[in-house]
Structure formats: structure tokens, C-alpha cells
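A single protein chain has been omitted; all remaining protein chains appear in their positions.
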Amino acid sequence: MGRRSRPAAVPDPAAFPTRPYDLLKEFTIALVVVALLTGALAAVFSSPDENPVTLASWSRADAADFTTTAVAELGGTSGTAQYGPPYNHTPDAAQKLGPLGLQSAAGVRIPVDTANDLVLRPLRDSPEPGTVTAALAAWDSAPAARHQAWTTAYSDALAKAPGGDPAKIAGGDYGPVPALTTRLLGLARSGALDGELRSGGKFYQTDYTRPLLFLADGSYLESLARSQHLGGDQWGMMNEVGNFPGQAWVWLFAFWYQIDPFKSSGNSDALVWGLMALLSVILVLLPFIPGLRSVPRWTGVHRLIWRTYYREQRQAGHARHK
Amino acid sequence: MSRSPRVTAADPYSATDGGWTGAMRRRAVGALPPEKLLPDGQPAYMASWIYVLGVLSVAALIVVIVSGGLLALKGPAWWTGSATGLYINSLHLWSVELFMFFMVIHLWGKFFMAAWRGRRATTWITGTVLFLGSVGTAFTGYLVQQNFDSQWTAGQARDGLNAVGIGAYFNTFDFGQMLMWHSVLLPFVLILLTAWHLLLVRRRGIVPPIDATDPAGQPPPAAAEASAHHRDEEQ
Partner (left out) sequence: MTGILPPDERVLAAPIDLNNTGHYLHWGVVQLSVANLVVIGLMVVVFVAALLLPFPRGRGRR
């Protein structure tokens, strides 16, 4: 098979015979068609709007999960507390992409102290019943080791209690932790904690980091998401609530999370992002990649697209050779 | 500084001076003279429905931007408490679905045509960057709906973004930041890229078929000659 060392130069389109083609009319028709199609789809199917979860709705729907999460925030064992950058310096928490520690390199730019920011400060900034004042004083005067002992014991007890109900736990030395988390639960149920965490003492505020970290640390939000097939191992990022179409275009991104080595790796996010970045660069630079850029020629789909042209060329070739 | 020579109305572009403005004008008009910017004919090989996917994508993008603008009129919280707002939100959602729908098919078509040939690599690059940028813009859109979707999507995406260090600077939980990226920064970039992409298409013209040869080197095929003659008759 003879191979050209370089493909022949692509001729100038202006050299070819032309046909009339009204671009502006075509655009206008396209705009009207798309506008009508959009209007119809919107009228027939509408769009989803599931109410957001609040700390209030969470604490009312699943007090056990809320309390367990609050104890974890206080004891520094929650997902956020153990996250590492950008929230805090937790050793070995950051993901790596091979030798690259990009998560660590970015640093702690959104500092969050889960015990103070999510539990103790909201308690102090709210009206304090006498029991809570005493509990806060007991917490402040105890060393860190005691904090750990109390929170660990209490979360173990909650895990063993029927339904995780704080009212049904076995006796034990939990220090001021039950008083603090019970009061926090009360604040949450009243809606006050939503306001406290959101405002953080400021008037104008559009940053929902604190309440969302708290929500994300619990199981309630995730259980709602998984019931709608939005979990990571459910191809969730492709999906939408209900029966609405979602984001089919992230299919490849979602796919990697379903298979090893990504599925069971502690660096799964970094690995998937690194891989998708590489594939995206390949897509963008396709014209310069030998082999890949020849795939269209091999598949022959172009022979369908330009079948009229190729047929005319063959006929002209036959006519010339007669 | 020498005075620019007098130019006649019949030939306004022959000036060789005019400073930066004149140079820019000559460059722009040289690259895209009016008949190239708005041609009323196309090469005869442009005869497939696959070609309309590009203009359908642009049309869908316009509906996305207009519906987004309508949502912006009354702020991000309006649509969840208003029937009219819900309909406008639905327009925005479905126009985005149509935009991604048409754009991906357009990408498939351009791939199988190897449309980057003939100094059209930049056209391909702007197009694929537009695709990737649109995915990112749509993502920020989900974050600013102010509903359950936003909460969950923000948490999921944050893990990926944090893992590669981006999350420290681009906080999915910061509604204000996400709203400005979604409604100001990213649309601005997308519109500029789209304009560049379209101008490149006009400048280079529609890519000839794979293995096409310059017709000037051979007598024109009978069928094309007939249609060219037909077009002359129409005018």
C-alpha cells in the first residue's frame, strides 16, 4: 500500500463550485425552531425543584444522625475534621496524583475548626441556659485528651443505643458532651442553628460553607441522595432527581469511579481528575496527534457526508477517461 | 507624521496610514472582507444535514443566555417560589439540554469530517474548549439553583476539586462565588470563544471533503458545472 509521507494540501474552499446558501435565513429558522422546542419541552416537562435540606429539617427528621454528627464535629472525627486541606492540616489526609500532592500544595485556605465553628461558637452566641453555661465551662477547663475520651465514649454509646437515640444510651462518663449536643439539637430544630452557621456574625453573607460541611458530614443528606441515584458509585453525577434527564455528557467522568483502580483507591478523585484532564488535552489537541487524527479517514463516515461530491468526482473521472 | 493620502469613497481601504486604527481595520477587513463574513453561497460539497448542527448549537446557546437573563431579572431565589419563575427555569434547563445535545452531535460530525484539516486546528481547539467550558458552566448552574440538587452537587464536586487543589480557590459551597462565575465570568468567556469560533469558520471556509483535490487543476465535473450555471441563472 503506497503511503504519502505528507497528506496533500487541503484545497481552498473558494476554488470549488458554489451553491446558494442563505446563512441568515438558516440561523433565523434554527433560532425559531429551538425557541419553540424549548418552550414546548418546558411546558410539558417543567423542571425539578426539590426543597433543600436545612439543619432544622435534618434535626427533626433524623435527630440520631444529627447528634452523632454533632459529636463527631466536637470530637474532631467527622469527615470535615479529618479532611485535610483546604479545611485543616490533617496528616496523610490529602489525595495525591502519583507524586503530585496538589491538594496539600493548595494549602488550608478555607480554615474550619469543626469543634469551635460548628458546635461551640453557635452555643455561645445563643442564649445559654444554666446547664449549657456549666457544660461549656467544663469543656473549656478540660484538656484535649479528656475531650477525646468524652466524645469517643459518647459516640460509641450512641452507636450502640437503639435507633441511635440519645435518650436510650447506657450510662457512662461523657462529661459535658450530652448537654452540649442536646442544646445544639434544640437550636437546630428551632431553625436558629441554620442562621447561626450561615451568618457567622456577619450581616451580608453568601457563603454556605459551614452549614453545608455540617450537612455533608452526616448520613441524612447522603441517604436522600442515594435514594435518587445520585451517589458516586451509582453514576450519580450523570443523574438528576426523579425521571428528569441529567448530565449525560459527564458519562466518561462518572464511569471511572465505577471500576478499579479508581473505585477502591484513597486517591480516586485525584486520579480521575488527572485522567480526565489528560483525555481532555488529547481531545483539544487531536489535530496534532498522529494516528488519532487519521481515525476519521479509516472509519469512512465522511463518505456518507460527502457522498454527492464523491459521486460527482467519480462520474467526472469516468467522463474524462472515455 | 505623514498625512494619509486622500482616499475616494469607492476605495476606502487603500490607505496605508491611519495609525493603529487603520492597521487594525486593514487587518480585519483583509481577514474577513464582507463577502467572506456574510457569504450568500457555500461550496457545493456542503450538502448534508450534519452541517446544521452547528447553527442549532448557536441558536440553543442564545436561548440559554436569554432564559438565563430572564432568571437574573428577579434574582436567584425567585424561580422556586413562582409559577412563572419555574417556567423560565424550565426554559433554561431544556435549552441547556438542547445546547449540549446539538453541540455533541456537531462535535461527532466535525470529528468524522476531520474538520481540523487545512489550517483549521484553531477552529477545532476553540470548539473543544467551548465544549469543556460549557460542561463547567452547566455545573456551576446546578450549584446556584438553591435547592437539594445544589447542596448534593456541591458536596460531590468539592471532593474532586479539593483533590487537585482547585477547591481551595473555587469553593462550591460559596453560593455567591458560584453565582458570579455562572452568570458573569463563564458566560463572558463562552461568548467570546463562540464568536472567535464562528469568525474562524467564516475565515477558513467550510473544510473540503477528505482527499478532495483543487478543482482548478481539472475540468469541473458535469453535475457541479450544471448547478453553478443554475445559480448564475437565478441571479
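For reference, chains read A and B in written order, and residue numbers begin at 1 within each chain.
We adopt the following convention: contacts are C-beta pairs under 8 Å (C-beta built on N, C-alpha and C of every residue); 3 or more make two chains touch, one makes a residue touch a chain.
Bear in mind the structure is a predicted one, so any value in this text is a computation, not a measurement.
Participant: Which of these, A:L36, A:A137 or A:L304, touches the one chain of the complex that we don't see?
Facilitator: Spelled out, the listed residue whose C-beta touches the missing chain is A:L304.
Participant: For the chain not shown, which residue from A:R121, A:R189, A:H229 or A:R297 touches it across the whole complex?
Facilitator: A:H229
Participant: By the contact criterion defined above, which parts of chain A meet the unshown chain? Give residue numbers in ascending order.
Facilitator: 19-20, 22, 25-26, 29, 43-46, 48-51, 228-229, 234-235, 238-246, 248, 258-259, 301, 304-305, 308
Participant: Considering the entire assembly, which residues of chain B contact the chain that has been omitted?
Facilitator: 44, 47-50, 52-53, 80-84, 86, 97, 101, 104-105, 108-109, 147-148, 227, 230-231, 234
Following the convention adopted for this analysis, only the chains that are shown with their structure count from here on.
Participant: In angstrom, rounded to a whole number, how far apart do the mean CA points of chain A and chain B lie?
Facilitator: Each chain reduced to its C-alpha mean, chain A and chain B end up 27 Å apart.
Participant: With touch defined as at the start, can you tell me which chain A residues reach chain B in the complex?
Facilitator: Counting only chain A, the residues touching chain B are 7-24, 26-27, 30-31, 33-35, 37-39, 41-43, 45-53, 83, 85-86, 94-95, 97, 102-103, 105-110, 206-209, 212-213, 215-216, 221, 224-225, 230, 232, 236-237, 240-241, 245, 247-250, 267, 269-270, 272-274, 280, 283-288, 293, 295-297, 299, 301-302, 305-306, 308-310, 312-313, 315-316, 319-320.
Participant: For a test of understanding, state which residues of chain B touch chain A in their complex under the given definition.
Facilitator: My answer: residues 38-48, 50, 52, 55-56, 58-60, 62-63, 67, 79-80, 86-87, 89-95, 97-98, 100, 104, 109, 111-114, 116-121, 124-125, 128-129, 132, 135, 138, 145-157, 159-160, 162-169, 171, 173-177, 179, 204-216, 218-225, 227-228, 231, 234.
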